[in-house]
Each structure stands twice: as C-alpha cells, then as structure tokens.
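One structure is given below, represented as structure tokens, and several questions about it will come after.
Of the protein chains in this complex, one is absent; all others appear in place.
Chain naming follows the written order as A, B and C, and within any one chain the residues start at number 1.
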Amino acid sequence: MIGITILFTFLAILSVAFYAILSKDITQSVILFMGVGLGSVVLFFIFQAPDVALTEAVIGTGLSTAVFLLGIRHTSIDKEMES
Amino acid sequence: MNLKKEFRLKHIVLSLLSSALMLSILGLLSHVKTNLHKTVGDIVLSLNMQTATANAVTSVVTFFRGIDTVGEVTVLFLATTGIALMLSSTQRTYKKVVHQESFILDIGSKMLLNVIVLFGVYVIVHGHLSPGGGFQGGVVIATAFLLLFLANPNMKLKHSILTLGESLSGAAYVLIAIISLFKINILLGNFLPHPVSQIGELVSGGIIPIIYIIVGIKVGSEMSVIVEYFVKEDYLKEVPHA
Amino acid sequence: MLDFFNSNETIHFIITVGSMLLFTIGLYGIFTQKNLVKVLISFDIMESALFLFFIGLHYNFGLVAPIVDGSDKTFTNMVDPVPQAMILTTIVIGLAVLALGLSFGIEYFRLTGINDISKMNELRD
Partner (left out) sequence: MSLGYYFLLPVIFSFLTPYFRKLGTSALRGSSVFLTFILFVQTLEYTGVSLPQISQFSVAPPIGIAFVLDNFSLLFLLIFTFSGFMVSLYMLWYFKANDNTNETRFYVFFNMLLAGSIGMILSCDIFNVYIFFEITGISSYALAAYNKDKLGLEAGIKYLIIGSIASIFIVFAIMLIYLQIGTVNIGLIAQRYSEIDPKIAVLIALMLFIGFGTKAELFPMNFWAPDIYQGSSSHVNGLFSAIVAKSYLFVFFHLFYLFGLNTKYTLLIMSLGAITFLVSEFTALNQKDIKRLFAYSTLGQLGILFMALASNSSDTISGALFHLASHSISKLLIFLVLGILISKFKSTKITIVGDFKSLFLSIVLIIGFLSILGIPPFSGFIGKILILKGFALSHNYIAIAFILLVSIVEAVYFFRLIALMLDKKRTKTSVPVGFVNYIVLSVLAILIVLFGVYPSLLTHYTDLATNALLQPHSYLQFALGVGL
C-alpha cells in the first residue's frame, strides 16, 4: 500500500510542478507550487520524517506561498491585478 | 510566426538537453547505496539516550550540530535585514488603505490569533518531545500575525519590541554557547543537568529546550518582520508621483 | 502486486526516478522561464526534489520516526535523524534566500518596471 501511495503522490507532484512551470498566470503557478509542497508533506510523513513534514508544511507550503502571493503584485505588469 | 517557431524550437532543445543530463545522472544514481550501516546517524541514535531528549532530530539540530543552527538563525537574520533594506519605507510615501472596520472580522481574527499563538508556543515548548520546535513554532506564530495583517492592513507592529526580541534572543543563544565554554570547556555543550531518567518529561534535556525556545522567539519575531514588510508592500500602495 | 510495491528496492527506485524528474522540471524552468518569480519557483521545485530524494532514500520498511514515546524508551530501529536535521536547515535557508530574492525583484520592478530577467541587461560590456 505504501509503495502505491508513494508512486501516486509522486505522479501528482510531478504533474503539478509541470503545470506550475508552464502556466502563464503567475498567481496560478504560485498556487500550483503550493501543491508541490503539499505533496512533499505527505511523502515526508510516509518517510517517517515528521519534523521535516511539519517544517515543509509551515514554511514550504504556508509562509513561502504567502510571501510569494504578497510579493507578486509588485513584480508583475498584469493589468487585471493593478485595478 | 517565425519567431514563435524559433521560441518553441529553443524550448524543445532545452528540455531535451536537461532531460539528457538528468537521464545520465539517473543512470549514475542507480549505483547509490541505500542501506548503509554505521553512518553518523546510527552513532547519534546510540548516543542520543545521553542527551535525555525524546526527539532525536531535535537533539541533532540543537546539540550535535548546534553550530549549524547558529548559522541558520544568522542566515534568517541576514535575510530579514536585507528585506528591511530593500522594502523599508524611508524613501517613499504610502497612502492609507480605506479599511472598513468589520466587527466580526476584527474580533474573529483576534480570537484566532490567541489560538494560533498558543499552538505555536506548544510546538516550540514540546520541540524535544514531539515533532516540531523553534523553527516550526516560530513560523506558526508569524502566520498568526499574517492573519492579523490580512484582517487589518493598517495595523502596525511595534518594531522596537520585535528588534528587542530578535537581538536579545540571538545574543542569548551566542551567550549560552560562551557560558558553556566557561562551565564545561566546550562551546555549545549541554552544561545543565540532564538525567536520563527524565526522558519524555517536559523539563528534560538540559539546555536543548532552552535553545529551542530562544530559536522560537528569534524566528517568530524575524518572520513577523518579513511578513509585515511584504504585507505593507502589497496593501499600502505608493502614491503616484504627481 | 502489492508485495512488489512494498519492497525497499521498488520504493527507492520510484523515489530516485520521481525526484530526478522533479529536478529536471525545475532545471527546465530555470532555463526557459523569464519571469523572476517563476525562476524562484523553479529553484524551490529543484530544492524540494533534492529533499525528497535524500529523505526518501533513508527510509526503509520497518523503520520508525526517531522519536521515543512513553512506553518504549530505546533508540533502535529508527530512521537516520541526521539527514532530517540537515534538510530542516536547508528548508529554512531556502525560504530566506527566496524572500530576499523576491524583495530584490520588488524593488527593481518599482524602479524600472521590468520583471523579466532576460531584460535585466544594463550591466554589460
């Protein structure tokens, strides 16, 4: 069971990461990037690394996404976001 | 049209190149050993009982590789200073966001703040017993402030208190290292009593929980400062030069 | 079928291939993306790939997290704690560098209105 969970989580992470890179919309790619973090949290938990999982959850998924979302408004020329 | 084709071609070539590189690395990685014996980690696990810390990762972070953590805290401090250098508002003017005071939002966020801070403190204090510790708990506390900022962008943190917490906790960490040098002649040693029988209790492990609490205060205040700068940058738009 | 998936060799194979593919995606992003935020995201994806690789290869079936609870007070049959501590450090450093880079980008965008790293070419021969 664990093996299959690992396999499918990896597939999910890979597809999410791929779309995060390819997406034209920066906001979308930030949110998708958060998906990579979430998948990593699941995997770290399976790999018996709860400390790393907690760190990845609060830092990789939580705070860095927040920092990105707060920061991108001032680093993009998107007209929609200016209004 | 032609340009677009060229662009696509470049993408294809680059992706082929990077996948070729990675495939070769992958081929090499099939030779990696995966079940090692007698690693440093095994020695650490066998020694870990002496530190009287239930969580081995915590004892590695704060004790066995303690100077790494001093460096890590310093990296965060440097990043905070750099962000403050970049985004500090000395040279620009901000306009105040017209903020409609919503009673429910205000009260709700303040109530949640207490719960989140309490959880952060729990994570920090139980760092040596359960997963978590100073870094994680500090960031949890910072996210509580993020919530407060999102509810009320005009809020201001007291910078003098944050600077105090940041500077003094950092200095305290280094001072603990130096006191230990005078007490047991080893920098960053565990100079407080840590009987093995206490393992699993809240007060156990000598200086290890104290270090994690200090790290928690430092990380919490630094991350709050980072969050505040980014929120201010985002919400309080600059007045265009007339 | 389940036995095949539940062997150490298989999961180590999945971890190696998966994390290296993730690494490739990040590398591809660095090569092709022009927006500074996306480049930073690519860096983070590459770092995540390395973390998964490192932590994953230290996991074998039957090992538990390196934390003792009340009843059983021996540190045996546990996952290696040193890689976890190292990854913990690296995650925090990664966040620090990322936030610093983003603040550089914000300030540069405020001055010039450029967020495209291929157009940052004031400095040249």
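Everything that follows uses one rule, which is that a contact is a pair of C-beta atoms (placed from the backbone, for glycine too) under 8 Å apart; a residue touches a chain by one contact, two chains touch by 3 or more.
A quick note: this is a predicted structure, and the numbers were derived from the prediction, not measured.
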Whole complex considered, the hidden chain contacts B, C
Which listed residue, C:Y28, C:F53 or C:F75, touches the chain dropped from view?
C:F53
For the chain that got dropped from the picture, name the residues of chain B it touches.
25, 28-29, 31-34, 36-44, 47, 63-68, 70-72, 74-75, 77-79, 81-82, 84-86, 90, 163, 166-167, 170-171, 174-175, 177-178, 181, 186-190
Missing-chain contacts on chain C, rising order, are 30, 36, 39, 43, 46-47, 50, 53-54, 57, 82-83, 86, 89-90, 93, 96-97, 100-101, 104-105, 107-108, 111-112, 117, 120, 122-125
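Definition applied: only the chains that are shown with their structure count from here on.
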Among the chains here, which has the CA centroid at the largest distance from chain C's centroid?
B
Could you put a whole-Å number on the gap between the CA centroids of chain A and chain C?
11
Averaged over CA atoms, how far is the centre of chain A from the centre of chain B? Could you give it in whole Å?
18
So chain A residues touching two or more other chains come to 50-51, 55, 59, 63, 67, 71, 74
Identify all positions of chain C at which a residue touches two or more other chains, and write them in rising order.
21, 28, 32, 58, 65, 67, 84-85, 88, 92, 99, 102-103, 106, 110
Going by the contact rule at the top, pick out the chain A residues touching chain B in the complex.
50-51, 53-55, 58-59, 62-63, 66-67, 70-71, 73-74
Applying the document's contact rule, which stretches of chain B touch chain C when the two form their complex?
10-11, 14-15, 17-19, 21-22, 25-26, 29-30, 32, 34-35, 39-42, 44-46, 48-49, 54-57, 59-61, 64-65, 68-69, 72, 75-76, 78-79, 82-83, 86-87, 129-131, 135, 199-200, 226, 229-230, 233, 238
Partner chain A, residues of chain B touching it in the complex
55, 57-58, 123, 131-133, 135-136, 139-140, 142-143, 146, 223, 226-227, 230-231, 233-234
